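Report on one structure; see the data block that follows.
Selected chains only, in their assembly positions.
Chain IDs A and B follow the sequence of writing; residue 1 opens each chain.
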Amino acid sequence: MSETQNLTLVQAVRDGLATEMELDDDVVALGQDIGANGGVFRATQGLQDEFGEQRVIDTPLAESGIIGSAIGLATGGMKPVPEIQFSGFMYPGFDQIVSHMARYRTRTRSRFSLPMVLRAPYGGGIRAPESHSDSKETFYTHEAGLKVVMPSTPYDTKGLLISAIRDPDPVVFLEPKLIYRAFREDVPTEAYEVPIGEAAVRREGSDVSVFTYGAMTRPTLEAAENLAEEGVDAEVVDLRTVSPMDREAIVESFKKTGRGVVVHEAPKSGGLAGEITALLQEEALVYQEAPIQRVTGFDVPVPLYAMEDYYLPNAARVEDGIREAVEF
Amino acid sequence: MINIYESTITAAKEIPPYGEEGEAVSTIQRDPENRVQVLDEDGNLVGEPPDLDEDTLIDIYRDMKLARHFDERAVSLQRQGRMGTYPPLSGQEGAQIGSAHALADDDWMVPSYREHGAAVVRGLPLKQTLLYWMGYEAGNDVPEDANILPVAVPIASQIPHASGLAWSWKLQGHDDTAGICYFGDGATSEGDFHEGLNFAGVYDVPMVFFCNNNQWAISVPRERQTASETLAQKANAYGFEGVQVDGMDPLAVYKVTQDALEKARNPDEDQPRPTMIEAVQYRFGAHTTADDPTVYRDEEEVERWKAKDPIPRLEAYLRSEDVLDDDAVAEIEATVERQVDEAIDAAESEPRPDPEEMFEHVYADLPPELQAQRDEFVATVDRHGKDAFLEEE
C-alpha cells in the first residue's frame, strides 16, 4: 500500500504542486508573495527553497501581468501555475482570462493549448477584509474553454490539482479557503489523479438530492446529518468540478429522489443553482416532485465580516431548504 | 533594497536649497533621484523648512503621535481577538501626516487602506476606522464634511477615481480644489496606476499622486517590483513631474506636497498640474496583522530604518526650536491616549448588526426580488435566532 500523510486542504495544495513539480520540470509557480513568504495562506510554503527562484517566482503586483505572462510562458512550452492571492483580485486580470486563457486553443486551432492552472482561494467566512470573500465561479463557468474546479477535501485537492496541471486545457482552480485548515485527511505521498468533471456522492440518501461544492459541502453534510435524526434521508452530491459539470451524476441522483436543493455561497441570481435547476427540469422534469430549492448567498455584495455569517449559507439554512423540498 | 535610502539620502549636501523667493516649485522640478529633505535623522535642519506657525508644527507632531498610538492599540486589539485583520502604519506617519496637513479644507483625499493617520487629519473619526476593521458596515459612515473617498482594497484601483474626481472639478470650474491620492510602491505595477496617471496627464487635472514607498509590497521588496531606478521617474511617462522626498521627514513631505498642490491649483503656463511624489519610507511592522515579516526581511534592516523614525526626529527639531518641552510632550501623550481610549470604547459599544442591514445601500430602492430575499431571511433569522448565525461575541 502506498504511503500517506495526514494533511489539511491547504497542505494538500502544496503537496500536489510539489509532487507535480518534482515530476515535471515544465511546471512553474508564479504569483504575489509565493516565494520566501510561501504565499499569504502558506500554500507554497518552502517550495522556493525546494525548487529554486526560477520555478517558484515572486511577481510584481499585477494580476493581468501575472495571468498574461503565464499565458506567454505556456505558449513557450511551460506549464505555469499562477496564483492570484484572492479570487476577488482576479478581476483586474479578467480580460486575460476571458479573451485569451479561455480562447487561445480555439484561436489557434489547437496549435497552442494553454496547459496552465490559475489558482486562487475563494469564498467567505474567515473574517477577511472587503473584496477578500468573493465566490464568483460563474464568471468562469460561463466562459467556454475553461475548466473550473472547486475541491472540498484534502484528498481531492491534491488529486484534482495534479489532474489540472496535467490537463492540456486551462483550469481555474478555486480553493475553499474557509476550510484550508478545517480538517485533515490521509493523502497519498505519491502522485495520483482525481478526474476533472466527476462529481462525488458524499452521502447516499433517498429522499432528496442536495448538490453543492467547495466550502459549502461541510454545512450541507452537517444539515443532512441533522435531518437524518428527523428521518429525512438526504443524498449529498459534491460537484468538485463546476465546469464541465457532471450532469450525468446530477441527473441520476435527482431521478432517484425527485427532489433537489442546491447550496452555494455565490449570489443567487446567476449562480450555479439556476443552471442546475434548468438542467434538471430539462432532463428529468417528469421525475420532479417539488420545486428545487436554492440555498445561496444573497444578491448583495459580501458584507464586511461582522455580518458575513448572515451572508453565508449555514446548516440551519440548508436544513430549511431541504425541509421545503421534502415537505412540498 | 536596503541601500536605496542610504545611497541618495546621505548625499545631503548635493540637495540644492529650495523654497527661496520666486522658486515656488523647485522642490518638484528636479531629478527624481534628487530626494528632498529638510531634517536629517537626528532632527537637524539640512534644508529650508516650510513656512509653518508653531501651532501647525505642534499639530503635525500631535497627529503623528496620535497615529502611532492608535496603531499600537489597534494591533493589540487584533491580537486580543477584538478586531480583524488590520494594516498598521507605524513608521509611515511622517508621510501621511505631513502630506495631509498640506491640503486645504476643500481639498480631497483618495486613500488606499493604510492611511488611517491621514484620514484623521481629514476629519474621519477614529471610531470609524476601528469599526471598519472590526468588520462593521457602520465603519463606512463618513461625515459629510470629510472630503475623503472610501478605502480601496483592490490595489491601485482608486487611482483612476482620483483622476476622475479632479477632472470633475476642472469640468465644473472649481479652479481651486485639488486633491491627493495615496498608494503604495506595489501599486505602481498595476495597470490602473498607469491608466489613472495617463488620464491625469492628458486632462491635466489638479491631483497629486502620492506614493507611499514603504519598500515592501507584503513580501516583495521595492527593487523586485520594477526595474526602474526610482518610482518617481515613472511620472515622466505621463508628461508630468515625479519627485522623491524623504517620507520619514514630515517637514520635507509637507513642503513638497504643498508645492505640488500649489502647482495643481495655479500652474504656470505650459506647466502640467499633476505631480507624482514618491515618499521614501518604511513600514516598521507587519504588512497586516495576518502577516509575519520575519519570514522575508531582517530585523537589522528594520532597525536601520527605525533610526529614521519621523516622530523623534520632528520632536528633536521642535525641542531645539523651543516649540516643545517635556510638559508639552507629556500633555500631548495624555490627550492622545484618552482620544484613542474613547474611540475604542465607542467602537466596541456598537450593537451587533441586524440581518436586514445587509440589504441596505445596495440600490437606492430595493428591487422586489431583493426585498423578497430580505424578508425571507429576516424570517429565517427570527425563526432560528441570531445565535444560530453570528458567533457569540
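Quick note on the criterion: a residue touches a chain if its C-beta (ideal position, glycine included) is under 8 Å from a C-beta of that chain, and two chains touch if they have at least 3 such contacts.
If you're wondering where the values come from, they're calculated on a predicted model, not measured in any experiment.
When all copies in the structure file are included, the protein chains give the formula A x2, B x2.
Following the convention adopted for this analysis, only the chains that are shown with their structure count from here on.
Residue ranges on chain B touching chain A, taken from their complex, read 84-85, 113, 132-137, 139-140, 151, 153-157, 186-187, 189-192, 217-220, 224-226, 290-291, 295-296, 352-353, 355, 357-359, 362, 369-370, 373-374, 377, 380-381, 383-384, 388-391.
Contacts from chain A toward chain B in the complex involve residues 32-33, 35-38, 40, 58-65, 88-89, 91-92, 127-132, 268-269, 298-301, 303-311, 314, 316-317, 320.
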